[in-house]
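The complex appears here minus one protein chain, its other protein chains still in place.
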Amino acid sequence: MSAAQDTAARSGRLAGLVQRHGALGVLVLLLVVGGLAFDTFLTAYNLGNLAVQASFLAVIALGMTMVIVSGGIDLSVGSVYALSGVLAAYASRWGPLAALLVPLAVAAAIGLAQGLLVGRAKLAPFIVTLGGLLFARGLLQFITTEGSETYLVPRESAFLQLGQGTVLGVGMPVLIVVVLYLLGGTVLQRTRFGMRLFAIGGGEDAANLMGLSVTSTKVGVYVLSATLAGLAGTMNAAQLGSGVTVIGVGLELNAIAAVVIGGTLLTGGSGSVSGTLAGVALLFVIQDLINQVGGFNSNLQAVVSGAVLVTVVVLQTLLSRTRR
Amino acid sequence: MRPGSRAHVVGLARDYGVYVALGLLVLVNLVLTPNFLSVDNLRTQAVQVVPVLVVALGMALVIGTKGVDLSVGSVMALAAAVLPLYLGYGPVLAVVICLAVGAAAGVLNGSLVAFVGVQPIVATLALLVGGRGLALVISGGQLREVRNPEVRELGSGSVLGVPNTVLVAVVLVVVVALLVGRTTFGRQLVAVGGNPKAAEFAGLPVRRVLVGVYVISGVLAAVAGVLATARLGASDPSRLGELVELSAITAVVVGGTPLTGGRVRVLGTVAGAVLMQLITATLIKNDVPASVAQMAQALIIVAAVLVQRERGAA
Amino acid sequence: NPEGGPADPGASSGGGQQVTRTQDAGGPGCSLQQYGVEKIDLSKAVVGFSQSEKEANPFRIAETASITAEAKKLGARLITTNANSDLGKQISDIQSMLAQGAQLLIVAPLNSEGLEPALRAAREKKVPVITVDRKLSSATACKDYLTFIGSDFVDQGRRAGEAMAKVTGGTGKVAILLGSSGNNVTTDRTSGFKDYLKASAPGLQIVAEQTGDFAREKGQQVTEQLLQANPGITAVYAQNDEMALGAVTAIRSAGKKPGQDIKIVSVDGTRNAVESIVAGEMNAVIESNPRFGPLAFQTAQKFYGGESIGSTVIIQDKSYDSANAKAEVANAY
């Protein structure tokens, strides 16, 4: 092939690289700046805590990445997250295993329903999962009698380890995230399922005409996303020791933001889990830096984070321009 | 296709699904809800639907271009926060300034989408987060009573029994309907949504159209903010327009405008908004607990889009 | 949460500041030794305050202002954070303040459950935690946290019931405007109210309970709907002033006289609400006092001064009605 095409190809790949790791770049930058500015920032203590707190969003964002790569979106994750936390706390009375499985089962069921509506009935993911958002939240309030009951996890339950345990000083949630992202990366980049996700996101009709099983793949990815949201909620319940009813509101937007900042295109067909992880970390680091700087009142903070979001996304988009 | 044939019926259901659902809900209410047909009640529903409807009109245009505008709620808040500041210079100027703020928000969103190429959801997410914050900074987080008589009149007055806010909404519906159906801008908008690349190849001013659409959405959101504030008699930036983006999007989609762009159904959007309003009303009037209400809402929404889905010919 | 209406933070750190009762959940109360922390000099200390919600309503504004003002008075260095109604963020906020070397924490919990991880972190760092305005239900004083300073929401509900019985003469159809669901302020203010009615005012019949999300517009819309569905409604219990004020407009536009045809009782004690009592459009307001600053720091000083502290310090909540509104309106926040 001609030199022209060759350079074109290479610059294409390079752009891909930058796009995937643009978030990482910004992250490193902030870490360095933050570290120089505040001696209480780059401490193992602070970062350790941040990592644990970030792990729940990380787990959710993993599923969101896959959904978005397939050209869809899942708005229900925030509610499913909260619902699963409540279910876990409730089920913990029957032992750790129940506390783990009950919420996952319910979450998966919700995912399945959404998947069928999107994959089979060909409804718009946005509206279907918006329904899921309302439904799961309603169900949560129903089983907590309008949110008046908070179920507690028995203080001695082994289930708590899932959120509070540590291995060699590293929080259990963090370890889970590491494992899940290794798995997730492999699934997305190295399995036929992953390939199908990219294909569907890149051109659904084409994927269908190429004889790929579009429907089942879509169903699968929504089940996956909901189950991961469920797992996040379960881990959270284990960390909090109770099924808190007021969490997860608007969480879907954070997840989407993290995914997009991570360089995954909302139009589908391109993305990476490593980028998403960087995106999640970025959100939490920014939040902590705003705290470290201090002095902003809460309203100003909102303005600042809005501005930061724009900046990051614009940077990100400009870096990946050559891609589109 | 033969009238009466199954395909024919399905086709109708698809095109008029939202009206069918609306009809059913009215019937349900006639049975369940005491004095549902009373003029007062109808007026109440009409008045309450106005803000969502006005926002939804703009949203429909944005969605027509394959986009979405999450910032509308915050823009409502911004308008509400700005209004009292300028009432001193007379209500007209104050309102104009509010609309200008809405337009500015639109320019920001539109530029991010059209020139930088940021994905609409995220582009407008930034303003969703920052916009309300700004509104609160402006207002010091305080709710302010609005005592200006003209504004109050706008909110609570009526002409021949028709509330002013409703009149405004009706006018806007007509304007937007004409805009979509009868103007070059409207047709270009739909083309851009249908196939951006082809639109560019056809020499359409794609970017101008995109920015224009977000500006319209911003301005309409500001109008909604003003109307809501006038009605409430107070400017409440901290709570006004919370989650309105979701209600608006739902109204648009339930009204038959596909999120995939390339088509805009204005009347459908009106019907969609009214449908959502009636659902809420029905649930409240029959004192359904919040939990059940939310689940019911979810199911009805999905059902409504299920009726009118495109049958999947690849 | 309980909030609404314009207030001026200036007034907030001021008056109306006594303790009604302090409880020692059994035991002698809590001393430095029992809590296991060293003595520090507050005037040189780093104090962290974790606010739960945006300062976007009078209650939060007054609360934060009161604490900042008091800290300044003592010369303590105050770090503030705001969780923006996100529990996860409140946990990282608290941990982040610990990382920044906070020696005393004042926490306004977002929820009565779910702060364990943060409390654990504070305990590991031997940093005492004073919780304000919302009681942690399953955590134990002097162990997970030092003490709780705030109102008793159930009691607020009960007193609202009392007031309602008084203004209605004990008979009528009541509609309840609930706060946001899933929020335990809502739950407590409801149960307190209902229990009182069951026990002492059987003549008051609850015909509707719908959420108004603590917001004025929602309160207005819901009231409009309810009034049409059951015209028989004679009284409204709003769980915060904002919803009550929304109800006032709704009732007016329905062509009835708020305060007369339909009685209105609410909780909070914001300036606007008290003013509408003066105007005769509302009937009673139970205060929910946000001015924790002085009391919180007094308690801390006592604690470091070696005194032992009760597990719960209930701050006094006034109540306003047609009798005292005119006189008291200046003290409303």
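In order of appearance the chains are A, B and C, and numbering begins at 1 in each one.
As a working rule, contacts are C-beta pairs under 8 Å (C-beta built on N, C-alpha and C of every residue); 3 or more make two chains touch, one makes a residue touch a chain.
Everything below uses one rule, namely that contacts and distances are computed from a predicted model.
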| Of the candidate names "Aminomethyltransferase", "Sugar ABC transporter ATP-binding protein", "Membrane bound protein complex subunit mbxN" or "NADH-quinone oxidoreductase subunit M", which one corresponds to the UniProt protein name of the undepicted chain? | "Sugar ABC transporter ATP-binding protein"
| So which shown chains sit in contact with the chain we cannot see? | A, B
| In the full complex, which of B:L57, B:L154 or B:V190 touches the chain missing from this view? | B:V190
| field | Given A:A23, A:L139 or A:A207, the one touching the chain that is not displayed | value | A:A207
| message | From the list A:S270, A:Q287 or A:Q301, pick the residue that touches the absent chain. | response | A:S270
| task | Provide the residue numbers of chain A that touch the chain removed from this figure. | result | 1-9, 11-13, 186, 190-192, 194-196, 198-199, 201-203, 205-213, 269-270
| request: Kindly note down the residues of chain B that lie in touch with the hidden chain. | output: 1, 7, 11, 182-185, 187-188, 190-191, 194-195, 197-205, 262-263, 313-314
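As a working rule, only the chains that are shown with their structure count from here on.
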| said: Just the number, please: Cα centre separation of chain B and chain C in whole Å. | reply: 35
| field | Computed distance of Cα centres, chain B from chain A, in Å | value | 29
| message | Counting only residues that touch at least two other chains, what does the list for chain C look like? | response | 54-56, 181
| said: Among all residues of chain A, which ones touch two or more of the remaining chains? | reply: 140-141, 146, 299, 301-302
| note | chain B partner, complex, touching residues on chain C are 4-7, 54-58, 60-61, 178, 181, 207-211, 213, 215-218, 220-222, 224-226, 228-231, 242, 245-246, 249, 253-254, 272
| request: Please give the residue numbers of chain A that touch chain B in the complex, ascending. | output: 73, 117, 121-124, 126-128, 130-135, 137-142, 146, 205, 208-209, 253, 256-257, 260, 265-267, 299-307, 309-310, 313-314, 317-318, 321, 324
| Residues of chain B touching chain A in their complex? | 68, 70, 112, 116-119, 121-123, 125-134, 136-137, 141, 246, 249-250, 253-254, 258-260, 289-299, 301-302, 305-306, 309-310, 312, 314
